[in-house]
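What you see is the complex with one protein chain gone and the rest in place.
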Amino acid sequence: MIKAGIIGSTGYAGQELVRLLLQHKEVSIEWYGSRSYIDKKYAEVYGNMFQLVDQTCLDDNMEELAEKVDVIFTATPQGLCASLVNDKILSKVKIIDLSADFRIKDVKIYEEWYGIEHKSPQYIEEAVYGLCEINREDIKGARLIANPGCYTTCSILTIYPLAKEGLIQMESLIVDAKSGVSGAGRGTKVGNLYCEVNESIKAYGISTHRHTPEIEEQLSYASGKEVIINFTPHLVPMNRGILATAYATLQKKVSYEEVKSIYDKYYKEEYFVRVLDKDAMPETRWVKGSNFVDINFKIDTRTNRIVMLGALDNVVKGAAGQAVQNMNILFGLPENTGLQLVPMFP
Amino acid sequence: MIKAGIIGSTGYAGQELVRLLLQHKEVSIEWYGSRSYIDKKYAEVYGNMFQLVDQTCLDDNMEELAEKVDVIFTATPQGLCASLVNDKILSKVKIIDLSADFRIKDVKIYEEWYGIEHKSPQYIEEAVYGLCEINREDIKGARLIANPGCYTTCSILTIYPLAKEGLIQMESLIVDAKSGVSGAGRGTKVGNLYCEVNESIKAYGISTHRHTPEIEEQLSYASGKEVIINFTPHLVPMNRGILATAYATLQKKVSYEEVKSIYDKYYKEEYFVRVLDKDAMPETRWVKGSNFVDINFKIDTRTNRIVMLGALDNVVKGAAGQAVQNMNILFGLPENTGLQLVPMFP
Amino acid sequence: MIKAGIIGSTGYAGQELVRLLLQHKEVSIEWYGSRSYIDKKYAEVYGNMFQLVDQTCLDDNMEELAEKVDVIFTATPQGLCASLVNDKILSKVKIIDLSADFRIKDVKIYEEWYGIEHKSPQYIEEAVYGLCEINREDIKGARLIANPGCYTTCSILTIYPLAKEGLIQMESLIVDAKSGVSGAGRGTKVGNLYCEVNESIKAYGISTHRHTPEIEEQLSYASGKEVIINFTPHLVPMNRGILATAYATLQKKVSYEEVKSIYDKYYKEEYFVRVLDKDAMPETRWVKGSNFVDINFKIDTRTNRIVMLGALDNVVKGAAGQAVQNMNILFGLPENTGLQLVPMFP
Partner (left out) sequence: MIKAGIIGSTGYAGQELVRLLLQHKEVSIEWYGSRSYIDKKYAEVYGNMFQLVDQTCLDDNMEELAEKVDVIFTATPQGLCASLVNDKILSKVKIIDLSADFRIKDVKIYEEWYGIEHKSPQYIEEAVYGLCEINREDIKGARLIANPGCYTTCSILTIYPLAKEGLIQMESLIVDAKSGVSGAGRGTKVGNLYCEVNESIKAYGISTHRHTPEIEEQLSYASGKEVIINFTPHLVPMNRGILATAYATLQKKVSYEEVKSIYDKYYKEEYFVRVLDKDAMPETRWVKGSNFVDINFKIDTRTNRIVMLGALDNVVKGAAGQAVQNMNILFGLPENTGLQLVPMFP
């Protein structure tokens, strides 16, 4: 039995971790951390957990936690994990950080895009970027996992095979992404009120969204050249789901079959990546509640571009689900343990 | 391994059965029946099932099916199950009928409210009304289960303890219920289009909804007197969920604790019925995707009435989940096998 | 040209007042009051007003305002209007108060249900309850209008004719109401976030909602006896709209035609009250954006009850629209001036 502690268990990602871990046969949750709700019953913060979770929320004491558990999930605001982690902790426990603190290798880029000082840059190097399908081998032995962002997971997995195989002009890449509202978190802001979001769509953070450098870094590794992209996120009136629509110019004429075979080369054996049948395009409703990423593409011969599309549930594969997938890898469990969730529709 | 066949597997309730049974360790689905989609791949009808279900849809041949499986679920329009079932079939296989065909003991009432002739009234008597928490013992030995309606499950479980204990004046009972749109099924009607339902609420079937006599019959058994109620269903712009708000005059002055102890008497040991803490009122978001029914009440001393509230997921406890629960009972499995689903939020 | 000032112009009701008054040919808005956004451009608070409103928000100075305008609308939290109003102000300007401060004649009931001390009870007596269809004559000469609540407008207009004519047993009356989320205002609370409200329905304030005594008082006047009711509001995932479903026992057997003729007696000449054709039941989508109230009823001979239904747009007829209607009456304009808004669908 893996003992798990969650710091930041009362945000949407933290709560989803609870949902997934409660249904995971090999894990027991030992610590429901939540600075905002200390001493409050967890089930009073999230009514779905009534009679399923009896514990009350605890403070974010990572040192104490490191003594008690085998793995710590930090589903906390940027900067917190970096400020808490130290050698002693890392020697005792695995850390899976759902924040951005250890995702970006160049600390200057992190500090520039996030606008905060990094409190433990010495661990950036060893941290493994936990995009499981791509970095599986490195994850196995890691102490500190940087769990990828939601937009980034969707964007990278959608584009990765073509970037890796040099099929697209990387400088032409544009990612237009659309997210449900849970991605904005449970903080109270006018902009997240029901009436403000419902019946509307908007772009935000155009050219400045923090997931941009994360996508760029990973696609640079994949393509072997420095990648700079346009990334535009949009807010969609729905609870869950991300759809990424990516555009790139093709390096040469290719057929559907050629591109399909490239996607299959990378994903045929991947349980969580579903490359759809021809002409079936990803829709977020088909992955809701699951750890799947659905991917497909369309070649436009008129413009010599390819349109790549990916859909996932931002709270699962885009956050908590991938964190559990990382945990499974870290502890030598079959990767889909506790994650064989059939997408819930409608 | 229980072999299961589903007739009507491409409606919303049928699809939810597929979702639940795929995650049930003791069951394999052998037959995806769907008259509308014969020979079409199931995963083309429901994209969430891509790579999870390889089978194609088959015709509704109950005789053939009875040879191949241990249990047949009929998630079909009213009248179909009654027209297909016969002695030979019943001797070979358990039938769990999600339609209304065998829910009402008085065939005249059935024919009056449903406007169709009952094709096999000879099986009504032996059919067991599959409201598990109430009829558990009878279900165990049954051949034919009448799986209760969604509104009815919610309404009856909410009211049952007080009706049974004689705490409320049954003739004063009014049930005002609210349902998500999946309850209307996947049929194409103008009234079910997105733009027609979204951003609106309406009542429908006032005093004439077919679940009325079903609620009345069961509450008559509970209370020992003939019950006639006002039942008003409403359509709410959300996918899943039913909330029932029931009003009744109290027979006498009672305290919160007295009423709470009555609810506890009936439900304390029930895994799927959660009587909430004082002042926490049921909300459909807390049961979504799960087989739970959340229940609570409020005594209004000014009017000497009690307001009873219940919430469930109409596709799970209101249909497919309860069907699986019935199956578990029929086959001697722990009742929550495959149903320990943590409600999904948000 | 009527000069209008709005105190509390940046709440949802205040903003709707702006929308309506901008389209009203006889009114100019002279004062956009908003304590929260002083000196901020109004169009930055509500982007729909870009290039339509150039003004910036001003403080809530009612004395100064009284010098400048002919009518003041207070769309403010409970208690504010009562704390600002005085003889001097009332001698110069008409006040239409959208809060509850002057709705309830018995100050003790007000203080008990609202939990605050009333700061100017001396004006309660003269204040006119601005339910236009019922108190039109009294409104004409008033200085201070208590603009009715949203739930109350809907509930009272739905029930009024039958209460007035003694057709229903008032002690049997139950009102089960459903509201869109704009009724909760623009304040930032976890409970009003998109993900918390979307895909869910809940009851709240059961037996304790503040609109209860307001409905009771008005229906007591109508029926000539003290009325105590059960009132249960529900929160529905939609922006606008209220549907009230009211239940009462009939005093005697009545036909559809008899009841219809009673409704017609009161509402046939009313522009804003639409008693629907037989069997067409009110739906909030058909009144959205307009000042209409749609009403109909269903007699249930089985239970000897009548179900009365009413639908309106809570921000229009339930707040800002009725306020404008009151203003029209106060200033001798045709009552529907600026309010002939065709409901917007979808």
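Labels for the chains are A, B and C, by order of writing; each one numbers its residues from 1.
We adopt the following convention: contacts are C-beta pairs under 8 Å (C-beta built on N, C-alpha and C of every residue); 3 or more make two chains touch, one makes a residue touch a chain.
Note that this is a predicted model, so its numbers are computed, not measured.
Touch with the chain omitted from the figure is made, among B:K3, B:K164, B:R186 or B:K260, by B:R186. Note on the undisplayed chain: of the listed residues A:E26, A:E44, A:E111 or A:E283, the one touching it is A:E283.
One of A:D60, A:D101 or A:E196 touches the chain omitted from the figure, and that residue is A:E196.
The chain omitted from view is touched by exactly one of C:Y46, C:F102 or C:F297, namely C:Y46.
Where chain A meets the missing chain, the touching residues are 174, 176, 178, 180, 195-196, 198-204, 206-207, 228-230, 232, 234, 236-241, 243, 245, 247, 281-285, 288, 298, 300, 302-303, 305, 307, 309, 311, 346.
Although one chain is not displayed, chain B still touches it through residues 12, 181-182, 186, 188-190, 192-199, 237-239. Contact between chain C and the absent chain runs through residues 12, 15, 18-19, 22-23, 44, 46-52, 182, 199, 239-240, 274, 276-277, 280, 283, 285-290, 294, 340-346.
As a convention for this text, only the chains that are shown with their structure count from here on.
Here the chain at the heart of the shown protein, by mean C-alpha position, is B. Each chain gets a centre from the mean of its Cα atoms; for chain A and chain B, those two points are 36 Å apart. We define each chain's centre as the mean of its Cα atoms; on that basis chain A and chain C are separated by 46 Å.
Shown for chain C are the residues that touch two or more other chains, namely 195-196, 198-199, 237-239.
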